[in-house]
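For this view, one protein chain was removed and the others were kept in their places.
A and B are the chain letters, set down in written order, and residue numbers restart from 1 in every chain.
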Amino acid sequence: MTEIHSAARAAIFSRIREANSTINAAMRTAGYQNIQREYQQSASMSRETIVRTFAERLHEYDANVYESTPTAVSSIIAQLLAAYGQRSAIVAKDVPREWLPKDLNWKKEAEASIGDFDKAEDAIIVCETAIAHTGTIVLRDSRRLSLLPDRLLCVVRERQIVETVPEAIKRLQPFAADALTFISGPSATADIEMTRIRGVHGPRILDIIIVRD
Amino acid sequence: MRISLFIACYNDTLFPETGKSVVRLLERLGHQVDFPLEQTCCGQMHYNTGYQAEAMPLMRRFVEIFKDAETVCIPSSSCVGMIRDHYAKMAELSGDTQLMEDVEILLPRIYELSELLVKKLGIEDVGAYYPHRVTYHASCHSLRSLHIGDLPLRLLRKVRGIELVELENIDQCCGFGGTFAVKNGDVSTAMLADKLRCIENSSAEVCTAVDNSCLMHILGGLHRQRAGVRTVHLAEILASTDEVSAT
Partner (left out) sequence: MSIRVGDAAEAPPFQKAVLTLLGDTQLRQNVRHATDVITQKRAQVVAEQTDWQELRSAASAIKTHVLQYLDQYLSQFEAACTAAGGHVYWATDADEANRIIVDLVQQHGSREVIKVKTMTSDEIGLNRALEDSGIHPHETDLADMIIQLGNDKPSHIVVPALHKNRQQVREIFMQKMGLRELGDNPEDLTAAARQYLREKFLNVKAGISGANFLIAETGGVCVVESEGNGRMCVTLPDTLIVLAGIEKVIPSFRDLEVFLQLLPRSATGERMNPYNTIWTGTQSSEGPQQLHVVLLDNGRTRVLADREGRQTLHCIRCGACLNTCPVYRQTGGHAYGSIYAGPIGAILTPQLFEMKHAQSLPYASSLCGACYEVCPVKINIPEVLIHLRGRVVREQRASASLEGIAMKVMSRIFSSRRRFEAAQRLGKLAQWPFVSNGWITSLPGELGNWTTARDLRPMPKQSFRDWWREREKGKQS
């Protein structure tokens, strides 16, 4: 396979070079740095509006949004789990201990097997950044934990929320080569008669707690 | 203003009333109209069907005839689209630098009728009178090549006696598409059926547009269905007054 493989590579590269050499040199546009980027790249709204927009957009795509103070997070988590009739969840490593109500069972993500992820009803995670404009949370890590359990709860700190996609990409640049997952609402499909259905293979429920600074 | 008229081959042959109306209208507005008799066709049909070599002499001919014109009026959005979208590229392809230069100078002097009236002459009320229920079909070229948007509607709104009714799915193609109507007759017919339904739903007596090619297609379908709706080019409505009225 190696030989065929390198022959194919050489063939493709030579065809690309040939194709590009026949294209008029005048067509060569400016280099990458000079590409015009006149789209919105920074925030235009007040912090309050950004947070409100984030919550609204999440709502529109069927996520549940709760606002919290730093000290009230654990009681909201407790209420949510109680409402779901659950006394346990798998928790991502960056979730601070003080957010977790004391008398419940917490399993650490690092210690969970694929079977545990599959069987778990609830997962609690945090995100790296969040985008108001699109109602998106962006995760580093927790790829399976944010996918297999039926319900996903993400705690978002207010300062993590940016207005636009370009601002988020800028914040994510240091982690560009990590595994990043953008989540916008619960898993969904519209493949049958364009009817939007929540929860195909990923979590059916997405709960977001916004912790105000 | 001295305005040279390019009538378009199919208007010349099949829809002379449109040309007459343009002349009457522009003269009524105090302009001098000139019709170079050497003109024939802009080359659109050839070019769009893939006969680009055959379109080339027609393009040269057009440029030769109109290159010294002050202002050119064309009552056909698709011909204007052809000229604006493709002439510069064709001239470049010919390698003839004089032709390229002529095209560059000529292009900004070419106007579709409603563009000429509203944008160039700055007039919306042309003093027309047309006591009929009319719906406006926006041709694809008017919308997506010339981007003239609602210019024709602005002119129509100022016509006295007119009752304008809205056409649903106004931005949908009627299915003409030049040789498409013949090469893909079945799909074209299906598209036309949708358009005819919208026209009938509008309860208009008259369907107008800035392009007789769409109107020929639409009327062909309306007449086959005995729908009783007429088609009239925008120029004919705008040329109508209390004294001279289009049918």
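Heads up, the rule we're going with is that a residue touches a chain if its C-beta (ideal position, glycine included) is under 8 Å from a C-beta of that chain, and two chains touch if they have at least 3 such contacts.
Source: prediction; values computed, not measured.
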- Message: Contact with the hidden chain only, please: which chain A residues?
- Response: 1, 4-5, 8-9, 11-13, 15-20, 22-24, 27-32, 35-41, 57, 61, 114, 118, 131, 133-136, 141, 143-144, 147, 165-166, 168-170, 172-173, 176-195, 197, 199-203
- Item | Those residues of chain B which, in the complete complex, touch the missing chain | 7, 9, 11-16, 18-20, 23, 35, 37-41, 43, 45-52, 54-55, 57-58, 61, 85-86, 140-141, 143-145, 171-173, 175-192, 194, 216-217, 219-221, 223-224
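Keep this in mind: only the chains that are shown with their structure count from here on.
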- Task: Would you mind pulling out the distance in Å between where the CA atoms of chain A average out and where those of chain B do?
- Result: 51
